[in-house]
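One protein chain is absent from this view; the other protein chains keep their places.
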Amino acid sequence: MTMPSSLLHPDAFLSPLAIDEAVTRALDEDLGRAGDVTSIATIPEATTASAVMIARQAGRIAGLPLAVATLQRLAPAIRIDAHARDGSEVAAGQKLLTISGPARAVLSGERTALNFVGRLSGVATLTADYVKRTEGSKARICCTRKTTPGLRALEKYAVRCGGGFNHRFGLDDAILIKDNHIAVAGGVRAVLQRARGHAGHLVKIEIEVDTLDQLRDVLDTGLADVVMLDNMDIAMLQQAVEIASGRVVLEASGGVTLNSIAAIAQTGVDYISSGALTHSAANFDVAIDIDA
Amino acid sequence: MTMPSSLLHPDAFLSPLAIDEAVTRALDEDLGRAGDVTSIATIPEATTASAVMIARQAGRIAGLPLAVATLQRLAPAIRIDAHARDGSEVAAGQKLLTISGPARAVLSGERTALNFVGRLSGVATLTADYVKRTEGSKARICCTRKTTPGLRALEKYAVRCGGGFNHRFGLDDAILIKDNHIAVAGGVRAVLQRARGHAGHLVKIEIEVDTLDQLRDVLDTGLADVVMLDNMDIAMLQQAVEIASGRVVLEASGGVTLNSIAAIAQTGVDYISSGALTHSAANFDVAIDIDA
Amino acid sequence: MTMPSSLLHPDAFLSPLAIDEAVTRALDEDLGRAGDVTSIATIPEATTASAVMIARQAGRIAGLPLAVATLQRLAPAIRIDAHARDGSEVAAGQKLLTISGPARAVLSGERTALNFVGRLSGVATLTADYVKRTEGSKARICCTRKTTPGLRALEKYAVRCGGGFNHRFGLDDAILIKDNHIAVAGGVRAVLQRARGHAGHLVKIEIEVDTLDQLRDVLDTGLADVVMLDNMDIAMLQQAVEIASGRVVLEASGGVTLNSIAAIAQTGVDYISSGALTHSAANFDVAIDIDA
Amino acid sequence: MTMPSSLLHPDAFLSPLAIDEAVTRALDEDLGRAGDVTSIATIPEATTASAVMIARQAGRIAGLPLAVATLQRLAPAIRIDAHARDGSEVAAGQKLLTISGPARAVLSGERTALNFVGRLSGVATLTADYVKRTEGSKARICCTRKTTPGLRALEKYAVRCGGGFNHRFGLDDAILIKDNHIAVAGGVRAVLQRARGHAGHLVKIEIEVDTLDQLRDVLDTGLADVVMLDNMDIAMLQQAVEIASGRVVLEASGGVTLNSIAAIAQTGVDYISSGALTHSAANFDVAIDIDA
Amino acid sequence: MTMPSSLLHPDAFLSPLAIDEAVTRALDEDLGRAGDVTSIATIPEATTASAVMIARQAGRIAGLPLAVATLQRLAPAIRIDAHARDGSEVAAGQKLLTISGPARAVLSGERTALNFVGRLSGVATLTADYVKRTEGSKARICCTRKTTPGLRALEKYAVRCGGGFNHRFGLDDAILIKDNHIAVAGGVRAVLQRARGHAGHLVKIEIEVDTLDQLRDVLDTGLADVVMLDNMDIAMLQQAVEIASGRVVLEASGGVTLNSIAAIAQTGVDYISSGALTHSAANFDVAIDIDA
Partner (left out) sequence: MTMPSSLLHPDAFLSPLAIDEAVTRALDEDLGRAGDVTSIATIPEATTASAVMIARQAGRIAGLPLAVATLQRLAPAIRIDAHARDGSEVAAGQKLLTISGPARAVLSGERTALNFVGRLSGVATLTADYVKRTEGSKARICCTRKTTPGLRALEKYAVRCGGGFNHRFGLDDAILIKDNHIAVAGGVRAVLQRARGHAGHLVKIEIEVDTLDQLRDVLDTGLADVVMLDNMDIAMLQQAVEIASGRVVLEASGGVTLNSIAAIAQTGVDYISSGALTHSAANFDVAIDIDA
């Protein structure tokens, strides 16, 4: 039997608890109270089916463990063979899974399985596109907290499947100081001192700056781990890299598109973050062909 | 106090239970175990803030009740005044909400509130764009089951906010017969008879056809309520409309884009369905400007 | 191992998710915090038992998958052989399940397993009684939304096991217009037009009428799929059937008893609905005989 | 605002947590994903309605707090005045609640509110009928664990509203030794000694006997708090009462009907238990009349 | 495969539902959204590990089923052999479990598994210490409701593993009358009569007394099953035992320590209750040695 966890990206994490919960929730909203009335009405209980899940476009795959778990939840004895795993780069037309089992279960689980793979491979594929355009630079691509409500762990996992890195998973796993925090605390030094005073030794501190002067102020304090360069143009980013000269990690944010990303990466920043990876990735085109 | 439900679209439904659950889930994944460490470290408990939620693009709004519920969950006494409600058509720069209350709560809830409005207004805005292009025809735009796993009720609600209609909410609320069902049952007449025999009197039956001959077969039976015309070009759709001549409801599916939709609508079909409304809508650009 | 799903009625649906949830909830309320203190105190851990579940009355069975899932939740390796499945017509004294495994688990699960089979077979048996009395007519028996709170999916499934059909599963899967809706909207035509304007193409519309004049008004609009004839006597039902003459589906409602149902069916209505199927069915007499 | 808890029976318990959970679960299954499509389609958002909940039969009321909580969950500002509370004896036609608020909320919550009151008042009314027939005796009526799966706390509460007493709430709150436990342990004395050895000082021990000899054996041990006299006829029950002569509490079980109960009570037993109170009570006839 | 339930104390209860829920909750709070980032970063997916769980102190074991369930939740095919079970008395250095499987799963589950065994064996060991000091007396040691919020079922189970008995599991499974209840009801006789009038036949009644006069008053009524002697010194306890002379069960409460318990037990009381068993037990020292 194919274990869903065996199809996870080898170096990215998705909890078995999160898989179970996501699959239960998704099936529950699709089956409703009366279930797949079409299949029950038209497909005899004993009918079996063979099926293949096929990528209809090239790209980077994510979500197969969720697809497998979906089908197994409906038919524990269903047989599934995998021809790819999360993180695989695939061509259009490539088989991802071969499935055989009760026809009703295959038909009932089809849409939910595809919705997982379509959404998450969409995120992974867009991430991989960004990553490819930064090749030759040291810049790493990362996501933000602009994720679909309720799907953060899944979408952050998909970013890793695409070769990206993860920014904060939530408000709680690092300090990120923005303009309002600076204003209330009374300036860059004051806010960083308060943050250092409060934070434990395993909490990193990032601060957002809009100007090069602010960057210099931050560097003077020696209290920040990471500086977010917010909405700076290429020239300004280059200057920032020179000014920082390795004393902090630099993250470029804002105005990141498939067109602009290569130039941003060439400035020498360490990280480039983009909300679009998770909030505006198009669905990946994937289908299940069934031979009932 | 602004009740979240008072900002719902007046003629679309979203359960108070679903709002509570979505907000709890989203806040839980953002606050994590340690909460908004940045605000706790840098903003004194007693600091208050004023803020405005502003549309940064023109479009159709959905999700305000979820944004309000998010902020109220963090600070029950927060004051929120609404300048729009779900279903409102807004211009870029328009104020949506005015907010005042504890600065920590405003900052902690900001991202989650925006993620709801950004995602759902994205769906509503794309739907409204589709709807506008069909003006002058009788065609109605509708969504599919290609929704983000776990967000179906919210996304289907957003489609209504955009002026669209809803296809099935799940496998259980109508019969939709596809090629596999036809094949197993042994043809169009056989499958429709089985479906009619099984279904109660409040369940509609739709059947998908690829060819005009199939359409004629279906019409001959008199047993279908709706026929889905799958991936037919404009000429074929026109013929289908003529052949059906009002005997069944016709739904065009496949190949629906902002470019093609007007022509499809002009063929005279009753419904045009598109998965892109929910699976590939770009995020709506919305922000909260805070004056702490 | 007997899979619970293999004992489901072959043509009725009950989600594996719903089975798991119902069993967990029922066991949780019976085991409480301290469990089956009697068996722990008096039965050694290693004692095994054989048992048979036996129908103590004739009738129609429903709920066996829940009984099996209950026992397996307590003892995954318990052995269960089935001699009937949901939808089976059984005689008094007939064996339903043969069970062997840890005595404590059998004793601890006995009551919960029986409560499922007793309640659901009660519904199925009453439904089957109604159905039998309508033989020779075209009338179908259906349930209502008058179900035990929290058990709707299970009870509607039991109705199908009894040979009945399902009315709406909830407020959301069809439009059912009653007197208040008509009054607010300003009459039969107005309310039906509003309903048609709002509803998508996969939503059926039913309207309740008290008089034959109302029925004629509805028929004149041509906008209803189903008409509910509320509390009409036999003569009036006959007239209604003549007036409608096949233009809409007719559902008789109100005053339905084991005594009246045959006469109602003979009037020629299409459906007869009864809340008693789910809200007042007596428990089915079933027991587990244990040989510890 | 009427608090649901203020309508609880003054001397019976139902947790506010249990009320919230039951109401959420019941509304969730009725509203589904798309909600009350009929009311949204036909009733304008601003329409208000007055309504009265009326008992259509005489009996004992239970479930009003759940009805109130249901309506308040849909419309927090709804106005409800109560004319009865749980445990009230009412006549046919008596008003229970007066309701005024948003018409959509009243219509959407109507069925769920009635299902709670109908089911629980059905149990309370049947219990009260049993209790009345035992007047003049010392016998108390009590329920069993033969309850609707998932509703035990609610149904046991309804039994108290009817004037009955509660047997065990679950397997964990007393020891009840049956034939299998006796057989495995090797006789009445052995099983009672094991039970006493295991049980703490706040756990009562009941043992079921089929014969008067068994009763004598139990009495000889002096180890049981309660003896269940299983399926004994009137004469045998009388002998049992004489034999026990107050040394243990006696519970008559089996063959309890509205016809037999008075005679059983006259034998002098202390408790009479009946599964029918919860598993076979007919629904109480109750309605909401709405003036939209 | 080692089933968690096979490691339960043979005569104490812990529900499989409670095990599942506790393990899911504990893993969820430890894995968070991003999981064991250390192991994913540094241990290749295919690496396997052997490990042993070892007691680092002498004592009484409880919690092994939860440790096993934790590891199996992360790696269903992990191999675990048990060298002890709950209730075992172990020496320092004794192996409890031998584990082999994926290194990542072993490392990820290590802390959660240990937290269960450490906490529950701490309770069991302290209980066993108390029990040992009462040897030679008839006194039984029991816990109270002073448990860690959310862990009551687990901690009460651990008390049994230590050889103790359980007092009430909650407010609902016995009547325990304290000074406030007596004061409101108007004295000992009045309160006991109200309690007897309300309680069913399977509910025991305990009453707390501070003085010997109160004890005499209680005995005079003949209405209490158990009397709690609150904060009495040894001399007073001895007198209480004499006064009661077997007519009720006596429970000593207050001032119970490892030093005082033997003397209390020698007074002849039946039960000695102590909150410290659950609220102040030190963690049991246990470790997992891994050979990756």
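Per-chain numbering from 1; labels A, B, C, D and E assigned in written order.
One rule holds for everything that comes next: a residue touches a chain if its C-beta (ideal position, glycine included) is under 8 Å from a C-beta of that chain, and two chains touch if they have at least 3 such contacts.
This structure is a prediction, so every number in the text was calculated from the model and none was measured.
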In the full assembly, spell out which visible chains the left-out chain is touching.
A, B, C, D, E
Contact residue for the chain not shown (choose from E:Asp129, E:Asp173 or E:Glu251)
E:Asp173
Check each of B:Ile54, B:Leu74 or B:Val286 against the chain that is not shown and name the one that touches it.
B:Leu74
Cross-chain touch to the chain not pictured, restricted to E:Met53, E:Val203 or E:Ile264, is E:Val203
Going by the touch rule given at the top, which residues of subunit C touch the chain that is not shown?
29, 32-33
Where the unshown chain meets subunit E, residue by residue:
22, 25-26, 29-44, 47, 49, 66, 103, 107-108, 111-112, 114-116, 118-119, 122, 145-153, 169-178, 180-181, 183-185, 191, 194-195, 197-199, 203, 275-276, 279-280, 282-283, 290, 292
Absent-chain interface residues of subunit A come out as 11, 13, 140, 142, 165-169, 172-174, 198, 200-204, 206, 225-226, 249, 251, 270-271
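In this section, only the chains that are shown with their structure count from here on.
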State the pair with the higher C-beta contact count; candidates are C-D and D-E.
C-D
Comparing centres built from CA atoms, which chain ends up most distant from subunit B?
E
So, in whole Å, the Cα centroid of subunit A is separated from that of subunit E by 44
Calculate how many whole Å lie between the centre of subunit A and the centre of subunit D, each centre taken as the average of the chain's C-alpha atoms.
51
Using CA atom averages as chain centres, what separation in Å is found between subunit B and subunit C?
32
Identify all positions of subunit E at which a residue touches two or more other chains, and write them in rising order.
11, 13, 32-33, 166, 169, 173
